[in-house]
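In what follows, a single structure is set out as structure tokens and then discussed.
Here the complex is missing one protein chain, while the rest keep their positions.
Labels A and B are assigned to the chains in the order they are written; within every chain, residues are numbered from 1.
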Amino acid sequence: MALLAGRTVLLRAGVRLGAEAATRGGNGARRFASHRVLVEPDAAAGIATIKLKNPPVNSLSLEFLTELIICLEKLENDKTFRGIILTSDCPGIFSAGLDLREMCGKNPAHYAEYWRAVQEIWLKLYLSNMVLVAAINGASPAGGCLMALTCDYRVLADNPRYRIGLNETLLGIIAPFWFKDNLVNTIGHRAADRALQLGLLFPPTEALQVGMVDQVVPEDQIHSTALSVMSQWLAIPDHARQLTKSMMRKATADHLIKQREADIQNFVSFISKDSIQKSLQVYLEKLKQKKH
Amino acid sequence: MALLAGRTVLLRAGVRLGAEAATRGGNGARRFASHRVLVEPDAAAGIATIKLKNPPVNSLSLEFLTELIICLEKLENDKTFRGIILTSDCPGIFSAGLDLREMCGKNPAHYAEYWRAVQEIWLKLYLSNMVLVAAINGASPAGGCLMALTCDYRVLADNPRYRIGLNETLLGIIAPFWFKDNLVNTIGHRAADRALQLGLLFPPTEALQVGMVDQVVPEDQIHSTALSVMSQWLAIPDHARQLTKSMMRKATADHLIKQREADIQNFVSFISKDSIQKSLQVYLEKLKQKKH
Partner (left out) sequence: MALLAGRTVLLRAGVRLGAEAATRGGNGARRFASHRVLVEPDAAAGIATIKLKNPPVNSLSLEFLTELIICLEKLENDKTFRGIILTSDCPGIFSAGLDLREMCGKNPAHYAEYWRAVQEIWLKLYLSNMVLVAAINGASPAGGCLMALTCDYRVLADNPRYRIGLNETLLGIIAPFWFKDNLVNTIGHRAADRALQLGLLFPPTEALQVGMVDQVVPEDQIHSTALSVMSQWLAIPDHARQLTKSMMRKATADHLIKQREADIQNFVSFISKDSIQKSLQVYLEKLKQKKH
């Protein structure tokens, strides 16, 4: 038996929140949800299912991130809910990750605001007091993988097209150090070294083997499995579980928190370069043409 | 080939030792043993087998911890012995961990003395210059698991009732950071995150799979296996092995050593709370009734 070593206080810079979501009121799902973040609350069970709905691929735009941050804050402050199941409402994709359009043709202030929101969603998810279970029902590259990595448990639907990984190098860019820290904690240093350098996207069997996910199940069982996992985690007294979670994660979160502004400045000066802007424009043009 | 980087000096605060054990003299087993700590010395082999005997469940009372600390110090200072096999004399239980009675209805000075002894037994075992092999012949929750984790090698008897793990959260409390550090070193960050949050007690097959123990053997082979493992470890030149062990463990031990007093104060102020005292009293009452 053993005891706690003092309550951890985590400072987190707030994100400026749009008025739209903040004034949303009412009961049940509508109290937490927004256009792009559906919430299915089960007050009796203490579980809220968040369904990401920013079609077609749940790109993490500034607006989408802001809605998600607000939703998480509301759930965190509502004692009714002790656990969140994070899943997608877009068929075949969990989330495609960051939205390149937020990084292209805008001004430095916008880039800074965007990057702060990206940091914020990671901190909110990684340090959540609630139990987070990812029900990964689609492909999960880059920022999509990152959101899954913040959860306490990851269930992946068994579909070879649902690959998961931090594939930044494939696009000629690199994952920030805090993506890396989160990955090293999850799959270890050597596997992270190889996965990050090669930008590996793991299909389900390999994702399970390397420890990127905890369980692979048939696609039609993903929600029931997530619920069953959740009930195991919710059987633990909240206070003890929360302090333990914080003890496990504090050092990793502090690594970003302590250099948050420098990390933003790095991003802004990198993304503002002419060469990077040109590359992004070319890439976005290609994406547009694909759709037509 | 490669060389050493300077002898490590580790400061360890001493524990006030009772007179009982300190005045014990004589040869052989009696020189090291006490009422609750049996010692079977094999001087020819350089191995001492310590059998924990604090019935019914080897709860780590202050007296028991003090006897164990004294025993370890004597063996550490006796050049005859190079290895310790740590096992239990109580059927079915390795050790139930900390003794709740030491944390209930006593004064702050007592709580501080107790917590210092808990820290001390961990430091003594974790930093021992001797080879430590745990022959885990019973259930090993919480503090019992911690003692096993300090050893250089863990052999577990193959009995589904002999579960091992840091199950603190199940009791509504949390493991101190140095329990966590020791566990992360042993099974990695992700497995430790899950095991600690859920308070998992692993049966033998799972304990082996996750790396909580190194080997699972039929119950009647546990001592012979421990002896065989020990002879492998004792084949290594002591000085090189000791310095290597210290190099692997120093940072983790220093993490506690550097904040030992603060860790004690945290424990005392936590355990002194009315709410905690009441919970412990209720829990102890239940335990008493179970016995009748």
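In the analysis below, contacts are C-beta pairs under 8 Å (C-beta built on N, C-alpha and C of every residue); 3 or more make two chains touch, one makes a residue touch a chain.
Small disclaimer: the values here were computed from a predicted structure and weren't measured.
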| item | value |
| --- | --- |
| Touching residue (missing chain; options A:Gly105, A:Gly172 or A:Pro218) | A:Gly172 |
| Residue of B:Ala43, B:Met247, B:Ala262 or B:Leu287 touching the missing chain in the full complex | B:Met247 |
| Omitted-chain contact residue, chosen from A:Leu196, A:Val213, A:Met230 or A:Met248 | A:Leu196 |
| Where the unshown chain meets subunit A, residue by residue | 97-98, 100, 142-143, 146, 166, 168-177, 179-180, 188-190, 192-194, 196-199, 263, 266-267, 270-271 |
| Touch list for subunit B against the chain that is not drawn | 1-6, 152-153, 184-188, 211, 214, 232-233, 236-237, 239-241, 243-245, 247-249 |
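Methods note: only the chains that are shown with their structure count from here on.
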| item | value |
| --- | --- |
| Separation of subunit A from subunit B, taking each centre as the mean of its C-alpha atoms, in whole Å | 39 |
